[in-house]
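Only one protein chain is missing from this complex, and each of the others stays in its spot.
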Amino acid sequence: MIKEGIIGASGYAGCEVLRLLLMHPAVEVTGVGARSFLGKKVSDLYPSFYNVTDLTYTTDEEVIAGADVVFAGLPAGISEKYAKACVESGKKFIDLGADFRLEKEEDYIKWYGKAYEDKPLHEKQVYGLPEVHREEIKKASIIGNPGCYPTTVNLGLYPLLKHHLNAGTKVIIDSASGTTGAGKKLTEDTHFTKTNESYHPYKAGNHRHTPEMEQELSHMADEKIQVTFVPHLLPVNRGIVSTIYIPVKENLTLEEIHHIYTDTYKDEQFVRVLPLGMNADLKFVTYTNYCNISLHMDARDHTLIIASTIDNMVKGTAGQAIQNMNLMFGLKENTGLNFVGPSF
Amino acid sequence: MIKEGIIGASGYAGCEVLRLLLMHPAVEVTGVGARSFLGKKVSDLYPSFYNVTDLTYTTDEEVIAGADVVFAGLPAGISEKYAKACVESGKKFIDLGADFRLEKEEDYIKWYGKAYEDKPLHEKQVYGLPEVHREEIKKASIIGNPGCYPTTVNLGLYPLLKHHLNAGTKVIIDSASGTTGAGKKLTEDTHFTKTNESYHPYKAGNHRHTPEMEQELSHMADEKIQVTFVPHLLPVNRGIVSTIYIPVKENLTLEEIHHIYTDTYKDEQFVRVLPLGMNADLKFVTYTNYCNISLHMDARDHTLIIASTIDNMVKGTAGQAIQNMNLMFGLKENTGLNFVGPSF
Amino acid sequence: MIKEGIIGASGYAGCEVLRLLLMHPAVEVTGVGARSFLGKKVSDLYPSFYNVTDLTYTTDEEVIAGADVVFAGLPAGISEKYAKACVESGKKFIDLGADFRLEKEEDYIKWYGKAYEDKPLHEKQVYGLPEVHREEIKKASIIGNPGCYPTTVNLGLYPLLKHHLNAGTKVIIDSASGTTGAGKKLTEDTHFTKTNESYHPYKAGNHRHTPEMEQELSHMADEKIQVTFVPHLLPVNRGIVSTIYIPVKENLTLEEIHHIYTDTYKDEQFVRVLPLGMNADLKFVTYTNYCNISLHMDARDHTLIIASTIDNMVKGTAGQAIQNMNLMFGLKENTGLNFVGPSF
Partner (left out) sequence: MIKEGIIGASGYAGCEVLRLLLMHPAVEVTGVGARSFLGKKVSDLYPSFYNVTDLTYTTDEEVIAGADVVFAGLPAGISEKYAKACVESGKKFIDLGADFRLEKEEDYIKWYGKAYEDKPLHEKQVYGLPEVHREEIKKASIIGNPGCYPTTVNLGLYPLLKHHLNAGTKVIIDSASGTTGAGKKLTEDTHFTKTNESYHPYKAGNHRHTPEMEQELSHMADEKIQVTFVPHLLPVNRGIVSTIYIPVKENLTLEEIHHIYTDTYKDEQFVRVLPLGMNADLKFVTYTNYCNISLHMDARDHTLIIASTIDNMVKGTAGQAIQNMNLMFGLKENTGLNFVGPSF
């Protein structure tokens, strides 16, 4: 059994990693760390765990000491020292936050307002999107687990950009996310009375996931891709739909593009390119590790419309982290992730 | 008292017109027509009207005979004969559907699959967006009441295009609507178990409101505007948010654009340009006749982001129709429309 | 114009009173008081009021000085001094809280943990349920506006108990309320992610509205009525349904009881006894001042089942307070309250 530890474990990301690991057949969870809840049971914070596990929050240091791999659900800017401790003692580190996703320190400084403390450490980081970086992930010691929005966008554009089918480098990305994306913290904007029967954009054109998207999309395209990204808050618990607009080459039909997409992902269990005519709906991916993609075209001017949807807590966070962990430890990639999605 | 009749009155649009007219101080509703429900009370279909009104569905012909003005909530393609009957007998006709919105018959044929039966009648039609066409509305006998999505888009782009601040003619419009937009008809997609905790695009790049938007936006801009429009279905009852993406001239700041917007709408009660930093949220317009607009910029490449929100049943349908009716009959434009929105 | 002031105005109750008063044709709101938000605009807290009113929170003392009638949305235990100040200067006082509802100080001490500071003041208090206490309300200077749950229960049982049709004195009351009942305060239990797709009882058998129900029901019945009351939190914004179980005399049919109910309320605009076969649904009373009542029977042992539903913020709080105010100032009882409910 692989020994799994979770630090920064009291938030939603850590809670979901724990939930999925408890159903994983090849691992045991050896510790959960949360400074603010030392000595409290996980089930005190999350009653779903009542009579399921007696795990109690301890210190992050204790968790690291007992684990082969550490998942970190920490706020931006404080993962480096934990990653270093892991690497130095031969453990694997999977960061659920943003500290190991950006390749250029200047991007991190610009969007997170802070320099790297330990630059060399970042040379070890691998961007944990298995469908694009599988081989590097297998050998990695530090994973920057992708952001939830970028997961939809990167998977949604990968076949197109990899095959250079785009007719321009500007992408409009309009996303909507359920409230779990906003986390456990109580806010005016996630008070039920406010959120229910509500919908609105936030951080329009200015969200921190932008540089992560541009980095990965530019790699795929071998040219600089410019993103304008606007997320919206949806009155649902789980799920993201990103609707992506990009001009494509004039000689391409929607059917041809669809064929390239299905071919690109033909061996990927967790990416489902839907038949033409279907619409990607978060309903059919929640509580699973799938990314569903539907393709549409405004044929009047060759604007391709890609709808890409995931469960932000599974493929967007915990499921993808476990998919990475499976790869890093030589397990079958889908171990513990074969959830059949509820239809209702 | 102005005598008001509603035909095609059993659907959501007719129901909402009736609801608002029953609270209007200067009118009386003299008839509601619905072939399929002859003899049934409105309150049999909509229990909210129980003990409020005893109105009973009659034939559309009876309704027209007794009215000074007729609101029509009919499916596409059958309003012409009713409009003609009204015009010939000196009555006003306000079409809640799409039959009198498009100026070019070729657009109607392309998007609705049908030619006009009475071409000359369409010379009398006026596009009923008061903030843009107020003076023509006052004199009109036939109003094509704007579609719900186009109302958000037209109001959202009017100041920009009128002042030629755009740096291109392509607009991306990503909209989300509550389920009242899908009407009374039972469908798989609006079954509670399906819609709840769901979100998805539909008719991506191919929705019938596209030509209506392009017609009006091109008029404003004095040049051809090309729209790619993708609506989504939201798990809420009421409200639309349209997020609109358009490149603007490089020398313009967001503050300058905001100033032009507030100035353009300074005398309009029903359009509220929000202070910079606020996000348009359908929550704060539902059950009112307001359109709220917030402005944002991806300053990195001068992409303006406009969020425009209305209650699709009020400013998007019934409220706007009554605003038009008030203008046509010389009433104060806001009569019967001064609803203060619930905050929760 | 009657001058209306609201103190403790920053909470949901005060916000809703303000909203309804702004649409009332015979009053003007002269002040809103909220210590924690001095100098802030109402629209800063509640964006629905943006461009509708420029009212700014001041001190409660200033509000009282400028008003003919004062509505108080204060926490339990601090209304007395404001009520006294009003009474002494000939103003009317309508308490939206619980401080003037209970006749027996011992009940207040038991359920609120505190004695009355000014006992004689409580001799002036009138329980503000117009359908039961109309004549006393007209002459009152201090109104204890009923609790939201008790409003459903009192109206639901009034015809039965008044006519002594009950076959026992024990009543089971199972209620469900939308989240506005929990107010503006952020709590774990009203965080969207928690409340959405949730339902649970709270304070089962131990809610502070219990003595208020028992007091009023016992008056109606001329005998001691014993209530077991369990409220539940519903994932909706507005509305309460109380399902009430009480044994009735064996010789009575459901039809006979229904006849007595319709007869009792035949002159009451705001109480609608639904036809047999219909189910009271909060859907058809929200955003109105109506109470809808449906009657059902388990005929196997003569258990009457009464479902009684209101909008907790309107008939359950602000609408009822204004109904009381109308009576106190000799206005037509329904002035400003003729909202036709939205069907969707």
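Which chain is which? They are A, B and C, in the order written, and residues in each are numbered from 1.
Definition applied: a contact is a pair of C-beta atoms (placed from the backbone, for glycine too) under 8 Å apart; a residue touches a chain by one contact, two chains touch by 3 or more.
Predicted model, so just to flag it, every value in this text is computed and none were measured.
Student: Touching the absent chain in the whole complex: find that residue among A:Ala176, A:Leu274, A:Leu295 or A:Ile310.
Tutor: Of the listed residues, the one touching the omitted chain is A:Leu274.
Student: Looking at the whole complex, which of A:Glu131, A:Glu197, A:Glu212 or A:Asp298 touches the chain that is not displayed?
Tutor: The single option touching the absent chain is A:Glu197.
Student: Can you say which of C:Asp44, C:Glu105, C:Glu135 or C:Glu197 touches the chain missing from this structure?
Tutor: In the complete complex, the chain left out is touched by residue C:Glu197.
Student: Provide the residue numbers of chain C that touch the chain removed from this figure.
Tutor: Residues in contact with the chain left out: 170, 172, 174, 176, 193-194, 196-202, 204-206, 226, 228, 230, 232, 234-239, 241, 243, 245, 279-283, 286, 294, 296-301, 303, 305, 307, 309, 344.
Student: Tell me, which residues in chain A touch the chain that this view leaves out?
Tutor: Looking at chain A, the ones touching the missing chain are residues 12, 15-16, 19, 22-23, 46-52, 180, 197, 237-238, 269, 272, 274, 278, 281, 284, 287-288, 292, 313, 338-344.
Student: If the missing chain were put back, which residues of chain B would it touch?
Tutor: Residues 12, 179-180, 182, 184, 186-188, 190-197, 235-237 of chain B touch the chain that is not shown.
In the analysis below, only the chains that are shown with their structure count from here on.
Student: Note the rotational component of the Cα superposition from chain B to chain C, reported as an angle of 0 to 180 degrees in steps of 5.
Tutor: Chain B sits rotated relative to chain C by 180 degrees.
Student: Determine the chain that sits nearest the middle of the structure, using the mean of its CA atoms as its centre.
Tutor: So the chain sitting closest to the middle is B.
Student: If you average the CA atoms of chain A and of chain B, how far apart do the two points sit, in angstrom?
Tutor: Inter-chain centre distance comes to 38 Å.
Student: Measure off the straight-line distance from the CA centroid of chain B to the CA centroid of chain C, and report it in whole Å.
Tutor: The answer is 36 Å.
Student: Return the distance between the CA-based centres of chain A and chain C, expressed in whole Å.
Tutor: 47
Student: Got the chain C residues that touch at least 2 other chains?
Tutor: In chain C, 12, 180, 197, 237 touch at least two other chains.
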